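For this depiction, one protein chain was excluded, whereas all remaining protein chains were kept in their positions.
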Amino acid sequence: MIAVLLILIPLLTGLAAFFFRNEKAARSWALFSSVLTLAVSILGLTVLKQAKYLSHQCEWMQGLGSSFSVSLDGMGQILCLLTAVSYPIIFLSTWHSSYKKANNFFALMLLAQAGLMGVFLAMDALLFYFFWELALIPVYFLCSQWGGERRIQVTFKFFIYTFVGSVLMLIGILFVYTHTADHSFAIDSFYKANLPFGSQHWLFWLFFVAFAIKMPIFPLHTWQPDAYEQSPTATTMVLSGIMVKMGVLGLLRWLLPVLPVASYSYGDTVSRLAIIGMIYASIIAIRQDDIKRLIAYSSIAHIGLMCLTIFSENKVGLQGVMVQMFNHGVNIIGLWIMVELIERQFGTRKMSELGGLAQKAPAMVIFFVIIALANIALPLTNAFVGEFLMFTGVFTSTVTKYNILFTVLAGLCIILAAVYTLNMIRKIFFGEANALTSTAMDLRLNEKIALSAIVGLIIWMGVYPKPMLDLTNEISDSILKISDVQHLLKK
Amino acid sequence: MNNVLHLAYLVPLFPLLGFLINGLGRKSMSKSLIGIVGSGAILASFVVSIWIFMQVKGGNTFTAEYFDFISAGKLTIPFAFKIDQLSSLFLLIITGVGFLIHVYSTSYMHEEKSEHFGRYFAYLNLFVFSMLLLVMGGNYVIMFIGWEGVGLCSYLLIGFWFKKPEYNKAANKAFIMNRIGDLAFLIAIFWLIWKLDTVSYDAVFSAVKDGSPALGKTDILVITLLLFVGATGKSAQIPLYTWLPDAMAGPTPVSALIHAATMVTAGIYMIVRSNILYSLAPVTLNVIAIVGIATALLAATIALKQNDIKKVLAYSTVSQLGYMFLALGTGSYIAAVFHVMTHAFFKALLFLGSGSVIHAMGGEQDIRKMGGLSKYMKITNITFLIGCLAIAGIPGLSGFFSKDEILAGAFMKSPILYGVGLFTALLTAFYMFRLYATTFRGSFRGTHDQEHHLHESPAAITFPLIVLAILSIIGGYVGVPEFIMQGAHSLNTFLAPVIASVDHGAGHAATHLTHSEEWMLTGLSTVLIVAVVVFAWTKFSKKPDTEEATGFGKVLANKWYVDEIYDAVIVRPLNKLSNFLDNMLEKPVIDGLVNGVGKLVNYSSRQLRLLQSGQVGSYVLLMVISMLLIFALQFFLRK
Amino acid sequence: MALFGAMMVITSKNPVYSVLWLILTFFSISGHYILLNAQFLAIVNIIVYAGAIMVLFLFVIMLMNLNQTTEPKKNRWVKLAGVVAGGCLLLVLVAALKDTEIKQQTAEVATGSIGLIKNLGKELFSTYVVPFEISSILFLSAMVGAVLIGKKD
Amino acid sequence: MNALILSAVLGVIMMFSGITLKQKSAVRGVAITGLAALLLANILELRGIHFFKIDVEGMMYFDRFALLFITIALFATLVYFILSARDMEKVGADYAEYFALIFFITCGIILVASFKSLLILFLGIEIISIPLYILTGADKRNLKGNEGSLKYFLMGAFSTGLMLMGIALIYGAAGTFDVEKMKFAIETPAVLPVTGMLLLLFSMSFKVSAAPFHFWTPDVYDGAPTVFTSFMATIVKAAVFIGFIRLFDETFGTFQVKWQMWLAVIAAVTLFIGNITAVFQQSVKRMLAYSSIAQAGFMLFAVYAMNTSAKEGILLYAAAYSLATIGIFSVLNKLNDYTFEGFNGLAKQQPVVAASLTIFLLSLAGIPLTAGFLAKFFMLKSVIDTGTGVWLVIFAVLMAAVSVYYYFRVIQAMYFKEGKADITVTATFKWSLVAIAALIIILGTFPNVLINWLYF
Partner (left out) sequence: MPINYYIILSIALFCIGIVGVLTRRNAIIIFMCVELMLNAVNLLLVAFSKMHHLAGKAVLETAGTDGQLFVFFIMVVAAAEVSVGLAIIVMMYRNIHSVDVNFLNRLKH
């Protein structure tokens, strides 16, 4: 019930939002809806956490062997919570950004939320694919309609890029489907599918490319900086905070357990790509002048670490990834809020044109510094927990021989992250104020609330991450159990 | 839980509260209130620390676990504090010196706006909190939290005056260099987890002690090396020392507290904490000794030609830290801790004294523009002199005892180490008295305006100076060498439980050298030092070293060009690489490939549509040709 | 003769000659029909094709005054390509079909009664009545179409 | 059978209605009512009620598959009439005759969908083709229309020749035209039927505009009056596909190995040419012509795979593709400017129309939750089910991604570009569009509606 509600609320309210005429009303409606979703999500975490509330299955396309099957497992809980938490924050923080045809904007945002929820909840491959695409369409319209100057080409590139990935995945899904014993798209059948080792190898790449584009993994990442740069910031938050998690979730739920042998044998290859991407993106981030691009590259680096960890197939690591999915989402949304504030005030995102904001906007700088530090995984912030566990996972991995090398190389990104993040802080906030920034205004109440929520989450998850880690315990075990290659090979 | 030391959480709690109150209320609170909250929090911690120290002294050590910080898979990391001799001693130093510096700051920073004043104290409290976490942590992860936390506060405080771009750059540099070390530290932690599935001190040390098969010789070697790399970052050793002199951009009390007394000694604390591991890794010890002595020498040479009062002290700090590492490398862990303690006193004193001078000079830091200040600032003059004597190692003062112990240890390890160490000590004495003489002796060389303003600092400044001066004098008597007075080395006795007694490791210096040898060494060094002091004093009182350095002096004045080399070897190539990747790889190649696919599609579209010529004849011809092809292949090739 | 006629159809410069050659070809094909004892078809062929259709062609050609104008030369290469392609197709098909599995069978020549109107008619109006009716739809539509197109507006 | 006879009769009625009814709206009314009756009659036959008891044994075969397709085709035609009938007025004066011809084409469609003898297939295809030649040239003063018509005619006649040769060769081998009585052995590589089969393959490929026999398509679709392009690009093409499938399933099913490879090649080439060439088009009409080629490539998958899911899928595909394309053409009809710029800013002027159009385009592009996605899904599934031709599938989806490019150009023009694509539409038109869009979504979400029919 919870699972269905999580999809239905944004879907229905989103559709309803199309019919609002008044911007203010649409905005409030969207906020209301997102808070409602959040409430439901929290309800699912606390009061109604018995299995019967969390999953739902009903007939749908039974002729095809597909059913409408949604369920909240630990990973789903985390990601749905992330989605549910992000939306109110996004709406709050962009309360003062005005959009042409705001009703459409909010409607599409909510529809995107429905799609995202669906992706995180779907326990049926076809349903998963449906939502996968469905989340993309509203985002396409959001970016193309309300984005920056080059929005149309850039969004289009993004769309086609991800579309290519997803149709490849569709073929993979279909192929696995034909090999399931009961001709079903259900996730359990997929896990039990008796796939010949030979076809696992190319199937792996079909799936991986789809997820890699979404995450994105080097060298399939080039849509991302452009897309982040050109999208309206509220959408960028969705894109980078939540949407990239689709890829991570895909790897965890649909790749590792479905194709364990191939995941094992290509683990090193993928890890290498991930590491190259991490270092590459971190280095490029150093010289970016546009804040959005900088954050985009930093996100590539962070996601690369998740990918690396996933393929080290190690419990600590997987738990780290799941926690980090939440944390990364929270942090990067926080960063985008800052970017939005800066851009709205000064009309520029170029760091070279900013500077000295710290004098005029002390509250802003505090929030920014905290979030930025969380972004570079300073201890007692949330990202530290995630990254620590992920690195531990990589380092103690038993599926690769190169665990030490991987960790060290990936670790370089910690240093590089400090370099570009601190440079960013310095260039934006420190130094003397210039003509542009001397008129700066500090945060408004709504922004303070949104940012406080984020900072609260950062600290909470950084100091006491246990509740979240507990959520990941069972699911990471079950994923690892299914994808245990040694066991399979013995058979 | 029953142990009273469970209350140890109070120690970091007070600074944390102070941080929160000052941080959130900095706009609404008055400066005096901020000062009281800030200093009071530390005082409260100090009081609790004394109580803890008493408990520990009474033999009560305890590891207090509060909650599970991280538990994932087989790994469980509790949020735990370990209270034992080592940490309680450090608690005293941190909260004690910290309190004095807080008091000092209330006056020193008084000219800042209330908002920034509050911010300053918030940072300072946060720093103390982090430092306390570092030393109290019951496992490596908690230590790492503190470890990064102090790095953060150092970053924040160096860049405290955020309007000055170069200060911010210095802050960044400090943080990034620390991060390099931190990475090594982290990897060491991962290694421990990999091999032992735990990071708790107790578990790790007992595993080592019991010779757990999970942890081989190589593992220990790598872990210790990595930890040491971590320490070089935090404690400013070669090759990661260059941030520390730049860190002098921060307010002077900060330099005193963070960059002299406490934070930079974290590396020493870590190694002493893990001394069991190190004792099993002689190679690492050798590396530490060499790096330590090299750093000591290098920094001392640079200090010879510096003209910024704080820079001199900064290089002196680096040099002294090198000394401490030398001690660690020779296995004299207690000597290192001893030196940490004495150094905390006299270096804090020196920094605060220099702060007093700077304060009086209206922000001027160049010693060439000072001189003759002893006339105007009596207390500062005397206390500063005490500090200089202490650091130079004049007998009777604290520095003498600790330095002597280190040199003795070095001699036992290798006479070369001793020789270089002694030479460094002489250099130290030389540049310190160059500094002292140039600043306080001779005649005033500043502007008339400045001279007019010269005055003794207020009590909030002089009080800490006096206290620290007293400590600098008497601080050494907790570790009076055995050869002078049997059983007077109370520090040795106190710390003995936390130092592993590993048979083949290098034990206490005193047990291996005869008393007469020690007397001889001590005598030699004392005589030489006194000679140097007298030489420097007389030389620079009369004719201060005001002209530009030339020749080799210029190399020294420019810090051996290390910053330039780093810039050329690392920073600029990295920036260039970044530019290169962005402009030459990212856009044209990778994105170009992606766009190229699009262009290819477009191009082929343009070409393919030419096939649609509009001519029926060619349409039919193409159809016939394709039919022909299919027939031909069907019948003649695909039989 | 049929082949020769056919060749001439496609090589004659003057459309009228082409039509005449085509009529010749049709006649020769009709000859084959008679040879195969398909008298009905032979007659129909001559009436419908050689008679009606070809007259229609001729009529149109005359209407357009095309008899005088020789058509402009098509690009020689295109022509050559056409001939080569057609020739190759012929070669391939002949090569393929010459070994067909039914080559031993023969067509009944000059005997057999199925080609007679009586038999064909019986069959046409029994088994093939539906297609026959359907062809009326075809004619209807062709008629409507021809009127629609040919009508002056 | 109900539908066949009725549609022939309706054709005749429409011929005369042009004379008796002076009001164009009346003609339209008759046509729409007639078609609705036709649809009803067919549905009744689907339920087992036959109006006419005619023995068509050996000639036609009205099975579920055929009847279902006929229903779809008739429904699509009805939709087409509702949306576009008014626009036929623009073409020329012979309003009633157009309807008559379309009804005759419907006859042909029914024949092609239900043939059992090659003779009926031939007649059906000719009944479809001949009126189409005329409709293409219906706008007599339009040189493009004339040209398209002549091209279509010449090439169509040529392909008829190929087809007849094929039929003749097969007759030579089998001695019958009845598809059920032909039994070709797999083992012996019979040259005669293979040649005939290939010739039929070529001519059918021509009719469904599969590359490299597609050349007529863009020119004809572009030249023909837009209303008729809409009809021939959708319903007619789908019908020929049904014929294609039936032919190759029942006649040549036994030596699938012989043609599967070629079909794969043709499908791949078709996808490639259709999609790639569409990318650079400036005119939406011509783009849609190429897109229809591309879609044909996808539909060829059904012929390639020739299994249950292929047959289910081709019906869905026919419905999805026809509805969406008819919808797009109906809007295109109202525009003056057929280039992409013509759509600029449509979303501002006509949000409802633009939204429906977007759904049609998404459906064509194969985005989930639209019928178009499921249709493509079935096609892919059918091929993957055969266990061969994975390369083909991968190639196809890559091409589908290319197709997104040109479909979305229209969406971009409507939503993200400034312009004044002002069209006037009636409320009926608007809500019909919305209804179709809703239908597409429903088909895409709950395809069982259609599929269950197949089994009941």
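The letters A, B, C and D name the chains in turn, as written, and every chain counts its residues from 1.
Throughout what follows, a residue touches a chain if its C-beta (ideal position, glycine included) is under 8 Å from a C-beta of that chain, and two chains touch if they have at least 3 such contacts.
Keep in mind that what you see is a predicted model, and the values were worked out from it rather than measured.
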Under the definition given at the start, what are the shown partners of the omitted chain? B, C, D
Out of D:147, D:249, D:312 or D:385, only one touches the absent chain, namely D:147
Interface with the undisplayed chain - residues on chain D: 119, 122-123, 126, 130, 133-134, 137, 140-141, 143-144, 146-151, 153-154, 157-158, 160-161, 164-165, 167-169, 171-172, 175-177, 218-219, 222-223
Mind pulling the chain B residues that touch the left-out chain? 609-610, 612-617, 620-621, 624
Take the complete complex as the reference. Which residues in chain C touch the chain that isn't displayed? 2-3, 6-7, 9-10, 15, 18-19, 22, 25-26, 29, 32-33, 35-38, 40-41, 44-45, 48-49, 52-53, 56-57, 60-61, 63-64, 66, 71-72, 74, 78-79, 81-83, 85-87, 89-90, 93-94, 97-98, 100, 102-109, 112, 114-115, 119-120, 122-124, 127-128, 131, 135, 138-139, 141-143, 145-146, 149-150
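The rule is short, and it goes like this: only the chains that are shown with their structure count from here on.
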Suppose each chain is reduced to the average of its Cα coordinates; what separation in Å results between chain A and chain B? 37
In whole angstrom, the CA-centroid distance of chain B from chain D equals 77
Between chain C and chain D, what's the gap in Å when you average each chain's C-alpha atoms? 31
Where in chain B do residues touch two or more other chains at once? 627, 631, 635
Per-residue multi-chain contacts in chain A, two or more chains: 160
In the complex, go through chain B and note every residue touching chain C. 617-618, 621, 624-625, 627-628, 631-632, 635-636
Parts of chain A lying in touch with chain B, wherever the complex brings them together: 157, 160-161, 219, 221-223, 280, 283-288, 314-316, 319-320, 356, 358-359, 362, 373, 378-380, 384-385, 388-389, 391-392, 395-396, 403-404, 407-408, 411-412, 414-415, 418-419, 422-423, 426, 429-432, 463-466, 469, 472-473, 476
Which bits of chain A are touching chain D when the two form their complex? 60-64, 129-130, 132-134, 137, 141, 144-145, 151-152, 156, 159-160, 163-164, 167-168, 170-171, 174-175, 177-178, 206
